[in-house]
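My structure is below; once you've seen it, I'll send some questions.
Only one protein chain is missing; all other protein chains are in place.
Naming follows writing order (A, B and C), and every chain is counted from residue 1.
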Amino acid sequence: MASDAVKTLDEVTIRFAGDSGDGMQLVGTELTNTSALFGNDVGTLPDYPAEIRAPIGTLAGVSGFQLHIGSFDIHTPGDEVDVLVAMNPAALKANIKALKPNGVLIVNAESFDEKGLKLAALTSNPLEDGSVDAYQTFKVQMSSHTKAALKETGLDFREMERSKNFFALGMIYWLFNRPMETTIKFLQDKFAKKPKLAEANILALRAGHSYCDATEAFVNSYEVNPAKLPPGKYRNLGGNEATALGLIAASQKSGLELFLGSYPITPASDILHTLAKYKNFGVKTFQAEDEIAAVAAAIGASFAGDLAITSTSGPGLCLKSEAINLAVMAELPLIIIDVQRAGPSTGLPTKTEQADLLQAMYGRNGESPVPIIAASRPGDCFETAYEASRIAVKYMTPVLLMTDGYIGNGAEPWLIPDSDSLPEFTAKFATNKEGFAPYARDQKTLARPWVIPGTPGMEHRIGGLEKKNIEGTVNYEPDNHDYMCRIRAAKIANIVNDIPPIEIFGPESGELLIVGWGGTYGAIRTAVERCQKKKMKVSRLHLHWINPFPKDFGDILRKFKYVLVPEVNLGQLVKLIRAEYLVDAHGLSKITGQPFTAGEIETKIAEILSAKK
Amino acid sequence: MASDAVKTLDEVTIRFAGDSGDGMQLVGTELTNTSALFGNDVGTLPDYPAEIRAPIGTLAGVSGFQLHIGSFDIHTPGDEVDVLVAMNPAALKANIKALKPNGVLIVNAESFDEKGLKLAALTSNPLEDGSVDAYQTFKVQMSSHTKAALKETGLDFREMERSKNFFALGMIYWLFNRPMETTIKFLQDKFAKKPKLAEANILALRAGHSYCDATEAFVNSYEVNPAKLPPGKYRNLGGNEATALGLIAASQKSGLELFLGSYPITPASDILHTLAKYKNFGVKTFQAEDEIAAVAAAIGASFAGDLAITSTSGPGLCLKSEAINLAVMAELPLIIIDVQRAGPSTGLPTKTEQADLLQAMYGRNGESPVPIIAASRPGDCFETAYEASRIAVKYMTPVLLMTDGYIGNGAEPWLIPDSDSLPEFTAKFATNKEGFAPYARDQKTLARPWVIPGTPGMEHRIGGLEKKNIEGTVNYEPDNHDYMCRIRAAKIANIVNDIPPIEIFGPESGELLIVGWGGTYGAIRTAVERCQKKKMKVSRLHLHWINPFPKDFGDILRKFKYVLVPEVNLGQLVKLIRAEYLVDAHGLSKITGQPFTAGEIETKIAEILSAKK
Amino acid sequence: MSAVTEAPVIKLTKKDFESDQDIRWCPGCGDYSILATVQRTLPEFSLNKEKYVFVSGIGCSSRFPYYMNTYGFHTIHGRAPAIATGIKIANPDLNVWVVSGDGDSLSIGGNHFIHVLRRNLDLKYLLFNNRIYGLTKGQYSPTSEHGKVTKSSPMGSLEHSFNPIAVALGTGATFVARAMDRDPKNMQEVIRAAHNHRGTAFVEIYQNCNIFNDGAFESLTDKETKLENTLLLEHGKPLVFGKARNKGIHLKGFKPEAVNLDEGKYSVSDLLVHDMSVNDPTLAFIYSQMTEDPGLPTPIGVFRAITRGCYDQDMRTQIAFAKDRLGAGNITSLLNKGDTWVVE
Partner (left out) sequence: MSAVTEAPVIKLTKKDFESDQDIRWCPGCGDYSILATVQRTLPEFSLNKEKYVFVSGIGCSSRFPYYMNTYGFHTIHGRAPAIATGIKIANPDLNVWVVSGDGDSLSIGGNHFIHVLRRNLDLKYLLFNNRIYGLTKGQYSPTSEHGKVTKSSPMGSLEHSFNPIAVALGTGATFVARAMDRDPKNMQEVIRAAHNHRGTAFVEIYQNCNIFNDGAFESLTDKETKLENTLLLEHGKPLVFGKARNKGIHLKGFKPEAVNLDEGKYSVSDLLVHDMSVNDPTLAFIYSQMTEDPGLPTPIGVFRAITRGCYDQDMRTQIAFAKDRLGAGNITSLLNKGDTWVVE
């Protein structure tokens, strides 16, 4: 690493792209962890194909992992790519559009043979036909170099070939002056039982690094200094994992045992997988026969006194709707997690979207109010899951927790909270027979008591038929039904008292307010901050609770001339806002299965503000 | 029938109330048919208990049938009751509130014994404690009289007792100078195989009639002259039956075979029962294992070229949502009928409500636009079902047809349309291989072609994954998904071209506009007409299509100072209106499981208009 | 979290299990007798009322929990087994009973039905089979006979009925039995056996719906014909039946035959001896097919009762094992797991 030409960058965006068998997610994750440990802020965007193993080398099989590394507080996986690693022609073809002009392109040159080009449906070789002239292109014989480095291992050629992703990672480590220890340790742990593989990958990693040293292929290397993040202890955390941890924390804090009823579905399955690992926390995971059984079992567990969860994605939410309504009528705590993906129907299962919001709000028969809370970043899934649990129990209600594929699969450095700093969360089962009635209500929260089976002397029956106020017996009286519908609505509206005032970033009134929810957080924040730096008059707020809306929301909206609501759907939150406040809020829709880039929002802000002039 | 004191009434409301074993629905229906055949306009409201057979004599077991008879065009089953027939103490207790001061109360006095009072949870006898002093009360020993009349029949006492409902009906026939022939003929037909029962009921009917003649119990009798209804041939038609007939008419007219996939559920089951009778029309009814299979089979039938229907109520609609979304993606015609009942969850299965509208609109994952059409009266279910079918096929889309328990179970005189007068409805399967592509679109309707399996040379595959524009193959490209979401939305928005301009009743602009949809029709119309007669400045309109809204809807709304939307829910249409047009429309909510009365709306109109002054 | 302190076991009577709710079944409905039998039998089990949970779906039968003065959950159509699964996993100490109808369990709830039997949770499952949808006023159900005329099948149903016991055996159910509303004595024994079984105890109960399907089981319950048409399965005993107890079931290969013991050709020692505990479900399957053959009596009693791991118990064991191996989790260690770094 002799080069003294180390340039310092504020931020850099790197994308690995290759065949889905090439291990791009793995090396992307390693670079993320190394960078995070190094102290950078990071944002990630994995993008994998819908097929388990699409035919090798084809466009359908391309798997990508994008990583944004910053020396400041960053909020997105980056708009445009500074460095692209392309392991084969298909990966190049599918990803080159994202690379900045004059960006760094590193390709595994050996894969650009006739077969590779044909599989990518290319008629000429982009490395030779001028297609990559606009970039700093580095053609590296990665396969050969890897094989050379591994020749002593006794592995056969096909096995050796598998390590070339680590060769590429080694190059990137050189280029960005990253230490290799974390990855080496990771490999040793991961392949503890297959030391040969550990060795091979480590050799390849070192070879990639040395290759750069030796060949002086790159003129410069770069460094991205640690970010000035708030002080504290950090770890890298993915969204779905954060959700799982938030739930376990809620369980531990409240003393309620955790029950998850779930049926696997992309991109929500990892919540099930993660929770299944925590049996020593008393976590009970039940992989049900379908989504209906999953939510039904969770309702049963809630009735029996557990902190009950069900996790799914859009199609599964459809199937759960009838049972969620039972929880509404029975007034039992339940957390329903929807990791949204692109719909309608099966849609694009591996792509992200925010288009289940109105379903979450209204997708049940009758008047069926359910509070809705949305996470906005991977790490924030933790506190959102915790908060959803707290509210579900406090108000004896199902709560819908919305995340999406983008934040669920994404990861970021996470400031580990002190467990004592978590909000107070006590759960109490009613055990006092005196004056007990299953539908008597707490004066403040309007919650009914939670009495669990096994409690002597408080035997009672609940169910999906309308219940008599207080007594909780089946009741067909007209006025009682009217009253109960209204009190159920009032109970949910009442949660507003638990919602803190909205934080506005930027002026408290004025020209333009950007309202966001969920996974648009990073793109909106970055865009608004960029515009604010340019002295544009724009403010933003991000909703955590969508039902009910925070108390001050209407007043805030009315203080702005123009309200813009960017959503990865065709305009859903914006409808709720318009209906509620009669404010002429406008939607900005993108529904490509991809998150917004900051640039897209920035452009729209500029457009609105210049039109206003 | 000697009395010359025959008073002529414009309208009268009669309610029969008794135990559910007392046959109140039967005699109510007979009086309805007789009055309709006589030329009156009629409106009915059956109200039966949730239990199949609740314990005899209890409040839970009370079954009621209310009938409004008019000599003019009436639109409701009547607000207040003029004549109440109460067969037992529980029926009296449950219904007396509805009787007008000084109204006619006819009771079966014998049932007011100790046992009867106890079953009704009464501590004193209302016939003696002053409770009924405000009414013209006639205490009749119906049981004894009936038994006396039937003594020659050879039936035992319990069997004889069963005919006392016809004794009561005979009294009412006398009181309103109705001919008895229709009922006699009905009984002869119904009990063709049990002539003894026919005879017994006819004897009881005649006995009730003669009783009035002989005892001169009533000072007056009444007549309600035939209504001046539009000329033509009429029949009495119930809502669910009308829906079924509309579908069969659509099938016959289009040449498409009719397929119904359904799972029984109150109050929608009668659509299944009715269609099952029409096998000679080629109707295929499939009683599925659950609601999911019901809609799934309908989707299969649609794919295979049938006019495919699925019918249900709220909880079933929840279960169908995932599959409806498949029809959205596959762009196949499908009619989903939701006969709404009171929710949430199992709610009050036998009571009416309009609270599934937002579920119909939004209850599916992703961006999933589905047109929504609502019937407003029993007879109108016919044309609504026909129209829903026509649009589904024309635009290759699922259509949600909303009715409710009130109109589904209600009945009214129906002007039989000439089959030639039904809107043109041709269905065409694509059979031309040249240039065929499964997702190519008709320029005007944006519909894709309907190619049915069995067509040579046009083999293709569809499904729930996102489809490539035109080709219809599976496609994961970001821009394609964005495009397809928008084109699906555009196709549904485009149906607006099939929707006629809105008819406004009353001034075209001004103080107050009442906007209605579905089963509130009669109450709103009656209330508005009454107010208009009183020279109040109020207009009304009733929506048939809710998605899309008619083109001129926004302009109309903006011409009124105050917009009121009465709904049997907590405000659903009103939300859609506010979001779409930013008009400060106000809801009037009633959610008791009962339809609005005209009086309730009238009061609200008066209140708004007087506040405005 | 178990906030519940154990109460001492109290001696209970039938009355203790009767709730204060008015019963809403039609007079004459077979459901009454089942309710009474359950209420009469539970006091035998030396368990306090608060330990019982009755879970039902939707249907006439599913109103059952309202009438039991225990914990109860009247849920949604078809989902009772799934909800009961959650209750039992959350708290394996509860005594959980599912009550359901032929439509609720075999039509809309079919999937949960087969899966609860497969998982073998330790719960009791009473299926009231009246071969009709009662609550929705009389459509044919998956157990209605082929050709049945109902409101939804005016020309006769085209469907072939499920044999609920055969379905249960196909799923690998560990306990399978049949009882009849009109035979409370046998029902009581079956309920006892179900209670004592560790695992999902499935009991089909023939129940008369006198409104929409009156007499469906008349030949089995009528005093005159009952003993000729039914066969009481008693563990360890030869299969004898008939008013005069002069008939029996002989197995020829895998085919059961009804033989006459008076004619001298067969004696009791030639008869099949009932064994409910064989692991192979084939014997029980053979019994299940007897109802398909009009020449054979309908078996009642316990067909099969074998032992196999219960899901809820195994889950408990797995959790205990994990805690043992890894130590009970705590928040701080959870949050600080994996690679961490400190920003100052």
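Criterion: a contact is a pair of C-beta atoms (placed from the backbone, for glycine too) under 8 Å apart; a residue touches a chain by one contact, two chains touch by 3 or more.
Please read all numbers here as calculations on a predicted model, not as lab measurements.
The missing chain, though absent from the view, touches A, B, C when the full complex is examined.
Touching the chain that is not shown, out of B:F112, B:Y278, B:Y439 or B:Y581: B:Y278 (per the contact rule at the top). Set against the missing chain, the residues C:P27, C:G215, C:G309 or C:G338 yield one that touches it, C:G309. Check B:S131, B:T153 or B:T182 against the missing chain and you find that the one touching it is B:T182. From the options B:M24, B:I52, B:A293 or B:L317, the residue with contact to the chain not on display is B:A293.
When the omitted chain is restored, the residue from B:P101, B:G130, B:G435 or B:P456 that touches it is B:P456.
Residue-level contact of chain B with the missing chain is found at 33, 36-37, 39, 182, 226, 229-236, 245, 248-249, 252-257, 259, 261, 278-284, 286, 288-290, 292-293, 296-306, 308, 322-323, 326, 330, 416-417, 419, 422, 427-429, 431, 452-465, 473-474.
Residues 51-56, 58, 60, 263-266, 269, 272-273, 276-277, 279, 285, 287, 289-291, 315, 345-346 are the ones on chain A that touch the missing chain.
Where chain C meets the chain that is not shown, the touching residues are 108-111, 114-115, 118-120, 142, 146, 155-156, 158-163, 166-172, 251, 253-255, 280-283, 285-286, 289, 292, 308-309, 311, 314-315, 318, 321-322.
Throughout what follows, only the chains that are shown with their structure count from here on.
Comparing chain pairs B-C and A-C by the number of C-beta pairs in contact, the larger count belongs to A-C. One finds 46 Å separating the Cα centroids of chain A and chain B. Shown for chain C are the residues that touch two or more other chains, namely 58, 76.
Contact with two or more other chains is made by residues 50, 60, 315, 345-346 of chain B.
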